[in-house]
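Only one protein chain is missing from this complex, and each of the others stays in its spot.
Order of writing sets the labels: A, B and C. Residues in every chain begin at 1.
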Amino acid sequence: MLKQIEGSLGVAEAVALCRPGVVCAYPISPQTHIVENVGKFVKTGTLKDCDFLNVESEFSAMSVAIGSSAGGARTYTATASQGLLFMVEGIYSASGLGLPIVMTVASRAIGGPINIWNDHSDSLSQRDSGWLQLFCESNQDAVDTHIMAFKIAETVGLPVMVCMDGFVLTHAFERLDIPSQEVVDKFLKEYEPNEYLNTSEPISMGAMVGPEAFTEVRILQQRKMARALKVIEDVTKEYRELTGSKSGGLLDCYNCENADLKLIILGSSVGTAKDEIDRLKKEGINVGIISLKSFRPFPYAKLAEAIGDTKQVICLERAFSFGGRGIICPEVKRAMEGKNCDIKTVVAGLGGRAIYGTTINGIVKNALDGKFTEEFTFFDVDASVLNSYTQKTEGVSFPNGPICQSQIDNSVNM
Amino acid sequence: MKKKAFAVTLDPATSLSNHTGSWRTLRPVNVFKLPPCNNQCPAGENIQQWLYYAGEGDYEHAWRVLTEENPLPACMGRVCYHTCEGKCNRGFLDESVGINSVERFLGDYALEHNLGFKMPSRETGKKVLIIGSGPAGLSAAYQLRRFGHKVHIVEMGQEPGGMMRYGIPVYRLPRNILDAEIKRITDMGVEIECGRKVENIEAEKKSGNYDAVILCLGASISTNVDIPQGDTTSILNALNVLGEIETRGDIQIARRVAVYGGGNTAVDVARSLRRIGAEPIIVYRRNRDKMPANEEEMDAAIEEGIQVKWLSTIAEARKDSLKIEKMVLDENGKPKPTGEYEELPADAVVLAIGQNVDTSVISKISGLNMEKDSVVIDNETMMTSVDGIFAAGDCASTDRTVTRAIGMGKHAARSVNAYLNGRAYKKAEKHEIAKFEDMHPWYYTDAPKQIREELEAARRCGTFDEVQKGLTEENAVFEARRCLSCGNCMECDNCYGVCPDSAIIKLGAGKGYEFNYDYCKGCGVCAQECPCGHIKMVPEQI
Amino acid sequence: MLEKIKFYQTGSNTVGNRMLNPAMRTIQASEDRPNSLISGHRACQGCGEALGARYAIDAAMKATNGQIMLVNATGCLEVFSTPYPESAWQIPWIHSLFGNAASVGSGLAAAARILAKKHGQENAPRIIAQGGDGGTTDIGFGPLSGMFERNDDVLYICYDNEAYMNTGVQRSSATPPAARTATTQLVGDAPGADWGKGKDVPLIAMAHGIPYVATATVADLRDLENKVTKAMSFHGARYIQILVPCPLGWGLNSSSTVTAARLAMETGFFPVYEAEYGKVTSVRKIRQKQPVLNYLKLQRRYAHLTGKKADPNVVARLQAMCDQNIKNFGLLDDDNTEAAPVAIQAFERNQSV
Partner (left out) sequence: MLQIRLHGRGGQGVVTAAEMLTLAAFYEGHHAQAFPSFGSERTGAPVVAYARIDDKEIRTHEPISKPGVVLVQDKTLLGSVDVFGGLDPNGFAIINSKDDPEIVVPELCKFLPKGHVFTVPATDFAMQKIGKPLPGAPMLSALAAVTDILKLESVQKAFQERYPGKVGDANAETAALAYNYIKGV
């Protein structure tokens, strides 16, 4: 059913349609509207047989989720940024125990300095947590992905993070197509755990495993991730057939036929980029966009296929690794191992700095003009802000425009 | 449940495959110790055992255990000086267990419910002659009968019982009780022939073709001392006085009577005389501490208004007074004369300074060794120097108490039984004694000793009614339950409960416990928390 | 008749006692006790925690006839009971983290309630979350307080052995003053743990106004079982702190576990009481009062207080601490069930001024 509503409400409705047994929440912007609404559904009785817990911290939120999921209830929670980091110990525990929890991460920068606006440093910091990480490019995508996420998690036996850009999506008021309860019930059966705590068949969950079996335990976790690649595609296919939606999948290609350049983008900037790509097309510039939906598991083969024989790829990254480089780019290079393809990172949109069509336009032009001479470049830099400090303190000044790694390195050597 | 996660999820109780017993360097074992009461009892009663059943209310079972060693519990519950209580470990906690009172309760219970002894399962056809039907004789007869031997007792008195009848006053041992317990023995088929004195024991043995003889003729003659006296003063001896009171219920005697001696007999005499209206005064050479008489008895006597002249000997007896010489105790506590004299008004003197064995008959037995006035016996076999002739009781002992006599009678009987089967008798080995230090008193609940009701002193003087009453069932059970079960298991479940490894198996009521050495790590908590000191940690043989 | 005669040798101080009727015996006395924590676990010899856990959980199993699910914080109990491939638990059990047992308990309770509702069962299984003093009074304290505050239907049991034993005996906020731990060594002019530090979690629990709070020790099994049984008769958040001596950490003979716990009670060192809705309702009186020195003597962690070079003032301070407890909780006199106790640390801090 079509509705003109806020993204957060859309997600809350999607979650409610999945009939979770337990939802726990600790407030942090920009995730608040989602859990506020789920809480409301529980209170009004729209969402039946569901326990909504207001806990005292994200650490507890994740822990409650672990308990309820281990207890055999379909479990949901949401967080962002610092909250996600406060959960981390539990996040690893949840994946280690194979608990199919679904959690929204309303992606937001990590402090300090404290910053409430959107980028991907929180979600990507959990790259190695053993969770599936699915990114959404629009609120419609978010609504559908949440519904699929429960099925994927429960099929694979691993928890899933649904990452949607904070504010940009969560607070955007848009037209959304919310599937009916009947459709969702048909798609998502009542949760039947592989194993859960119950008094008729006692088990001990969470044993201590020493060197004699730890490696094997890890291999089995990696195997679940391998299975997840297939499951994500199957579930997406089933969901699309059922609802006619275009959401989900491992990745999504736009204008990729014989494009001279391909941009790999995660999240809400994909939409902005698509519009800009269309404008560029009119200028005769042919650029493709690969919207990376599944960051974990990372679809190496699918991605290589999507890139095809394109010679130039830019990863638009909204987080990076201090002292290192990009986070997405190395993965793409792995995917393209041995193929003759130029892959680079362009960092933009950190801590809420808006990514405009013009930003995309600039990146494309610079790329095609071969202006990105290095693997790692900060694109949307305001040199004046930077210089206002470095000139005073060290007499160092940066030129306007993108700043690449060597410029940073050299500025130190002076 | 579908598929469980590998390694992270485990099945319940799988740890049982991990036998932690291999960690052990010490292993717990049960030790069975000899309770101090059992060890002390001259009759060798298994006190702890019968208290155990009494505490559970199984009085018959308790009585049966008791009478394994002692056929006269109702009597003993009254006249035994219960030195066992002096050794009771509970004494260190509050007050010793009232063993004697529970014994009397059981004895009386058995009489009320006409409990009888079982007849022997088979007759051996062997015949044993017992001279004397005092406690030793009756005990021996009873035990021999249980073995299935034929027993014939010859008693010179008119009625059976020996000193229990002619030495112990009625107010301590009502005769109906005595008669009933003797009858129970005769009901087993023991013959008692009264009013005959065996003059020639060897001849009697031959003529009656007895396979063995046990001498139980006691110490029936009062010791005499020679006191200078005017012929007018009357000097009597204790046994005659007691005997007369027993048979006639009264005795012609002056009002002011000096009882000379400090033993139990002296006290019995004094208290008896008090009851027939005399004013007895005990004259004794030493002081109260040195007095051999039982303390409780002495207290009772003083309560009844009997006076005592300590540190005094009778130098001379005049018509209506005695010349008393004061004594002092030397460093060894021996009385020494001082040469100081005083007058004590008295119309009569009763000598209660000891008893002797009547050697007139036994001295005729050829080759029978005697020492002073008692028969010499082998401590192990109780046999005299003459083959086939055994001895028990006062005639063969210097410790002349009823209980001791019963114990000796028992051993003599067992020895005779062995003798009749051509074996040499050996007394059973004694276990290590249970010491209070080995126990864990914290666990025992506080419980005051139950006191037996007594006839108030005022009323006692006019009557021979029994002074001490028995315990009610309630009190008796309570008292029995005060037993600490020293050194032996009382099934408190402590070991079973406190084992951090659940390595003790409970076998069920009355069956106790077993250590599960597969899992026992040897921590020793069970041993430390056992109230009774029944568990010991011993090094593993590695 | 016999029932009427109340005194039985050891009365109710021992585990069972053959003369008590079965109803009056502890669960540990019965041949078919649940043995929730079964043999073969890898706890040290004489482990008080292994003992306390079996005591408490068996009692809860009896009270709910088997409807118990356990959440275990990281720590000795978790490590020695479930090292792959063997579990010593006979009942549903889960371990997640060091600091989150209370929250996992809340979640599990919620799930149990919802599932029971779905499957039309009248009673959902009951949840017990448990951990050591480290996991409870320190790292897990936030989640614990949250669980209390929400009054979630979870019984939290803290097995208090007064230090981080699993990691090698480091000081926790439950470590008593002057005690040796690896992080409060017996060196310098104030050996052992500092005075006036630490927190009284039972009192903090009471301050949440939750239905039931109690302390107990492995030395008074009947008291412990009664408290667990009572705790299970309430719904909502409940807390029991059980003193479980650790032979390794305290420097006890492995056989002295129960004895040490008993002395902790009988000296007033560890007050044993229970409270409902924030108010003390009953206090376990001292049976045979003992000087604190008898307690210290058993433990090498107090070696510096019992040897020749011992500082009598420190012993005196510990004795004063015990006396203060006795006063605060009315551990000796009979009229003090209305006691409004204060954390002993307050007394210590006051002292050290």
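Everything below uses one rule, namely that contacts are C-beta pairs under 8 Å (C-beta built on N, C-alpha and C of every residue); 3 or more make two chains touch, one makes a residue touch a chain.
Computed from a predicted model, the values in this text were never measured in an experiment.
Within the entire complex, contacts from the absent chain reach the displayed chains A.
Residue in contact with the omitted chain (choice from A:31, A:272, A:294 or A:312): A:272.
Among the residues A:172, A:208 or A:383, only A:172 touches the chain that is left out of the figure. Where chain A meets the omitted chain, the residues involved are 2, 4, 6, 29-30, 116-118, 138, 165, 167-169, 171-175, 268-272, 274-275, 352, 354-357.
Criterion: only the chains that are shown with their structure count from here on.
Ranked by how close its C-alpha mean sits to the mean of all protein C-alpha atoms, the top chain is C. Mean C-alpha positions place chain A and chain B at a centre distance of 93 Å.
The distance from the centre of chain A to the centre of chain C, each centre being the mean of the chain's C-alpha atoms, comes to 45 Å. Among the residues of chain C, those in touch with two or more other chains are 81-82, 84-85, 87, 89-91. Multi-chain contact residues of chain A (touching two or more other chains) are listed as 97, 202-207, 209, 213. Listed in rising order, the residues of chain A touching chain B in the complex are 96-98, 157, 194-195, 201-207, 209, 213, 216-217, 220. Partner chain B is touched in their complex by these residues of chain C: 1-2, 4-5, 7-19, 25-26, 28-29, 31, 35, 37-43, 45-48, 50-51, 54, 81-82, 84-91, 221, 247, 253-259, 262, 287-288. Those residues of chain C that touch chain A in the complex are listed here as 66-69, 71-72, 78-79, 81-85, 87, 89-97, 99-100, 103-115, 117-118, 125, 142-143, 145-146, 149-150, 152.
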